[in-house]
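A single protein chain has been omitted; all remaining protein chains appear in their positions.
Order of writing sets the labels: A, B and C. Residues in every chain begin at 1.
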Amino acid sequence: MIQILSGVATHAVALLLYPGLAAILAFGGLVELVWMRLSVPEPGWPELSRRRPTPVAGTIAVGAILASVQLAAPYNLVPGEERSIVLAAVGLAFTVWAELALTVEFVAEPGLLLVIQMCWLLAVLGPAVQPESLRPQVLGNVLVPGLLPVKLACAFLYLLCLPALMRLWPLAPPTERRGRRRLDARRVLTWFPYCGLFTTLFFPPQGDDAPGLLRFFGLTVLVAAVVIVAGIVVQRRGAGVVRGTYTRVVTPFAGLVLATVVATSILMK
Amino acid sequence: MLEAGAAFVAWLGMSVVVLADGRRGLALGIVLVTAGLAVIVFQGAGPIAAGALGVGGAAAALRRLTHGPSGWRVMPPGSTPRVVLCVAAGILVLWISFSATTAGDSALRFAILTVLGLSVARVLSSDEPSTLLTAIALLALGIAATVGIGSLSHGLGAVTQSEWPYIAAALVAALAGWLPVRTANVA
Amino acid sequence: MWRESAEVVVFTAFALAFALTFAPAPTQRRSLMFRGGVGLAGTIAIAAVPTFELSLLALLVLGVLHAAVNGKQSFATRLRAPVLAVALLALALVFARAQGSDVLGRFAAVGLVAGLAAGIGLLPYLHPFDPEDPVSASPIAWFAFIGPVLAVVVVAGTHGVLGPDAGGAFGATLVGVGLVNVAWGGVAAWSTENTIAAWRYSFIADWGLALCGFGLTVADGRRAALLVIFSIVLCRLPLYVASRQALREKALTERPVNLVVAAALAGSAPFAGFAARVLLLRGATQMFWPLGLVLAVAMLLWLPGSLRLGRSLGLPRGRRALGVALVLALNVAVGLYPLPLLQAAGQ
Partner (left out) sequence: MPSAAVLGPVVIPLLAAAVIAAVGLARFDLGRTAGAGGAWGCVAALLALWLPVRSSVELILGQLGYGSALDLRIDGVTFAFGLMIAVPIAVLLTLQPRAWPQTALSLLALAAAMAAVEAGGVVLTAIAGGTVATLAVVMLETEDPRAPRPSWALLLAGWLGVAWVGVILQVVGGTAVYTAVPVAAITGPVFAVLAASAVIASCLFPWRTWLAVLWRRPSLRAAAVTIATVYPLGFYLLIRAYELGDGRYPHPLFNVGLAVLGIAAAFAAAARAQAAATRREFFGEVIPGFGGFALTAIAIGTPLGLVAGLILLATASALVACLALLPDRAGIASVVAVAAAVGLPPGLAFGARVVGVEATFEAGDFLGLIGVASAAAWATWMVAGARAIGLPGGRGRPASETFAGVAMLIATLTLVAGPALAVIQFGMANPVAAEVMQATAGTLTGGRVAVVTVSSVLPVVTLFVPLLLIGVAIYALTDISAIRTQARPAIFRIPAAASLERFRAAVRAASVPDQYRTILNLKQLEAAAAGGSPVFWLAALVALGFAVTR
C-alpha cells in the first residue's frame, strides 16, 4: 500500500508540476506570447479571460497533462517503462475536438481537420509499427539505418500537421476576430506536449542532468520556433492556398508515409 | 405355355377394361383379368391363393354387371388413344418381362405389370366412378399377385407362404364395387 | 423397423386425440372421430401387417375411402394420387424382386420414391387442394396422418432389398425430391396469397426435410427424419387444427403466443424443429458437406412463412389456448431432450 501511495504521489507531482500542468503553462504561455507578438503586431498585451473555464478547457488540460508526462523530459518522475506513445497520442487527440462540444462555430473545417489529425496519428504511431515498442524514448533512440526513412518521413509529416492542429492556420472560425485578442488557452495548454512529443519521438533521449535538461528544452523551443515560422508563412498564404495544400499535398504525403511504413515492415521482416 | 396364354388373357382383360365404358364391358374385363391372374397364381401359390383371387374377381364382376353405365360401350368414339395405350403398354411390358428381367416367372411379371400399369392409367384418365372402382379392384388383385415374384427373404422382398395378401386383395376387390360414391363431390 | 412405425402411429394417435379434445364444435367432433378413427385404423394396418403387399392394400383402401369423403374435390380427382402411389410402389416391388441388370434396382428406387411422394402428396405428385375443404377431407390428412407411417414403412422396407447401387440411387433421389419440396414449400408458404394454402405449403416444406433425412443413409439422417415427422404430426398439425377457426374469421394477431408459435413452426431453438435440423446437418456433414450448406441455407426459408402462420393462429382462448400451450411445451421438451423419443424408435 505504501508503494502504491508513493506512486500516486509521484505521478500527482508529475501531472501537476513537472512535466505536467505547471511546465505546460509556463512553456505554453511564453511561446503563445511570442506567437501573438509575431503573428499580429498589436500594441499592448493580450488580456486573460475572466469567465469560469468551460469543460473544454478542463478536457484539454486533462489530455495535455496526460500526454506531457509521457515525454522523455529529463527528471520526469514517471519511470521510462511506464510511458506510452499511445497515451500521448490519444491524450493530445482529445484536445483538438473539445471545443466542438460547445458549438460548431468554434471549429473551422472540421472535416479537413479530422483528416489532418489522422495524418498526425500516423506520424506519431507509424514509427512504432516495426520496432513493436511503445516507449517514446525508445522510438526516439532508434538509429537503425533501415528505420530512418520512416522516422524522417514521420517527423516531416508531424511538423506539417502541427500548424493546423495548433490552429495557427488562417482558417480560424469568425468568432475569434472580436475585440482585443485574448490568450488562447487551448494553444497554451498544447504547445509543450506537441513540441515535447516531437523532441521525444525524433531525437535521442537526454540524460537526467542539467545539460540534458538544456538540450531537451533547447530542442523543444527549436521545434516551437519552427512551428511558429511555419504558422506565419501559412497565415500569409491565405485560406485558399492552405486548404489546397493540406488537401492536395499533405494528405497524399501521408499516404506515402503509410507506404513507407508498410515497405519498411516488409523489408525488415 | 398355359401361363403365357393366361398372361395374354390378363392383358386382353385389362385392354377391355381400358376400352369399355359400359358395365358389361367392364365386367367382362374383370372376368378375363381374374381368370388370367388366377391361372398364373395357381402355378406358383397354390389353389387357395388362386381361389381367393377368383372369388374376389367374380364378386367384383357381378357387382359391376349390375351397377354403372348400361351396355358394353367398348371402344366408344375417340378411344383411339386408349387402343394405342393398350398395344404400346403390352409391347413394353412384354419386353420388360421376358428380356429385361430374367428368372422363371416372366408370365406372372407380365400379368402384374399389365394390370398395375393399365389400371392406374385408367384411374388417371376417367371420371366415371364405376370405371374407377373397377380399376381399383383390379389394382388390388395385381398387388396381391406380386407376392409370387422373386425369392428374397426380408423387407420389401419378403415372400410369405401365407395366403393373407390374396384374401385381403379379394376382399378389397369385392367390396370396392359397393362404395357409395356421389358423382360430383362439389357442394 | 416396427418400433419406428409403432412410434409414428402413437404420434398420430396423440394428434387425433388433440384434435378431438380441442376441436371447437361438437358437430365437428363426431365426424372427426369417425374419420379420424378410420384413418388411425388404416395407419395401424399399414404399420402392423406382416408384408409390404398388405400395406399397399391398406393404403389403397385408405385412399379410396379418403377420396369418397365429401369435400370440394371430385372423387376421381382425389383418387388419382393415392392410386398412383400404390401402383408405383407395387411396380417398384416387382422391379426390386425381379432378377436382371442393375438398372432394374434403380428403377425400383425411383418407383419407391415416386410412390412415396404421391402417397404423401409432395412434388411432383401434389394432391388437389381446396382451402374450403375440412381438415379430414384435405391433403393435410395425408401429410400429417397417413404419410408419416407410409414413409417409415417404405423406407424401412427398402433395407436389404435394394443393392448398394440402387440404395444409393434411392437415397439420392429422396434427397433430390426433398430439396425440391423444401424450396417449393418454403417459398410458396411465404408468397402465396391464401393463408390456408400457406399452411399446406409449410407441410410440404417440412416433408422435404424429412425426405432429405430419409435420403441420408446414416443413422443421424433417420433420427432427423423421425424428429421432423414428430414436429409435423405433433406441432404443425395440432397448431393448424387450432388455427382453423381464426383462419375462417381471418383474424391476424401479433401477441407473444403468435410469435412463439411462429418460432415453433420455423424450427427455431428450443423447439423440436431445431433439434431435427441439427441432426440433419450432422447427417449431411457425414455424407457430403456441401449438402449441409445447402440445407442450412434452405432452413432459413421457413421464417417468413412461419411468421405469417403464427399470426394466423389468432388469439387462442380457453381450451384452445391450453391445447396450444401443451403442444409448445411438448415440442420444447422434445427439442431439448429428444433422446427418449429416438431410443423408443430404436434409433
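Rule of thumb we're sticking to: contacts are C-beta pairs under 8 Å (C-beta built on N, C-alpha and C of every residue); 3 or more make two chains touch, one makes a residue touch a chain.
None of the values given here were measured: they were computed from a predicted structure.
The chain that is not displayed touches the following shown chains in the complete assembly: A, B, C.
The chain that is not drawn here is touched, among residues A:36, A:128, A:161 or A:242, by A:128. Check C:18, C:52 or C:107 against the missing chain and you find that the one touching it is C:107. Residue-level contact of chain C with the missing chain is found at 77, 80-81, 84, 88, 103, 106-107, 109-110, 113-114, 118, 123-129, 169, 172-173, 176-177, 184, 188, 220, 223, 254-256, 259-260, 263, 266, 268-270, 274-275, 277-279, 281-282, 285-286, 289, 292-293, 296, 299-300, 303-304, 307, 335-342. Along chain A, the points of touch with the absent chain fall at residues 4, 7-8, 10-12, 15-16, 21, 51-59, 61-63, 65-66, 69, 78-79, 81-84, 86-87, 89-91, 93-94, 96-104, 110-111, 114, 117-118, 121-122, 125-126, 128-130, 132-135, 138, 258, 261-262, 265, 269. One chain of the complex is left out; on chain B, the residues touching it are 121, 124-125.
Here, only the chains that are shown with their structure count from here on.
Contact topology of the protein chains: irregular, matching none of line, ring, star or complete. This structure's chain pair with the greatest number of C-beta contacts is B-C. The chain closest to the protein's centre is C, with centres computed as averages of CA atoms. Chain centres computed from CA atoms place A at the largest separation from chain C. Averaging C-alpha coordinates per chain places the centre of chain A 100 Å away from that of chain B. Note on chain placement: the centre of chain A and the centre of chain C lie 73 Å apart, centres being C-alpha means.
Chain geometry summary: the mean Cα position of chain B and that of chain C are 31 Å apart. Contact with two or more other chains is made by no residue of chain C. In the complex of the two chains, the chain B residues touching chain C come out as 100-103, 109, 112-113, 116-117, 119-120, 123-124, 126-129, 132-133, 135-136, 139-140, 142-144, 146-147, 149-152, 154-160, 162, 164-165, 168-169, 172, 176, 179-187.
The part of chain C that touches chain B in the complex is made up of residues 50-54, 56-57, 60-61, 64-65, 67-68, 70-76, 78-80, 83-84, 86-88, 90-101, 103-104, 156-161.
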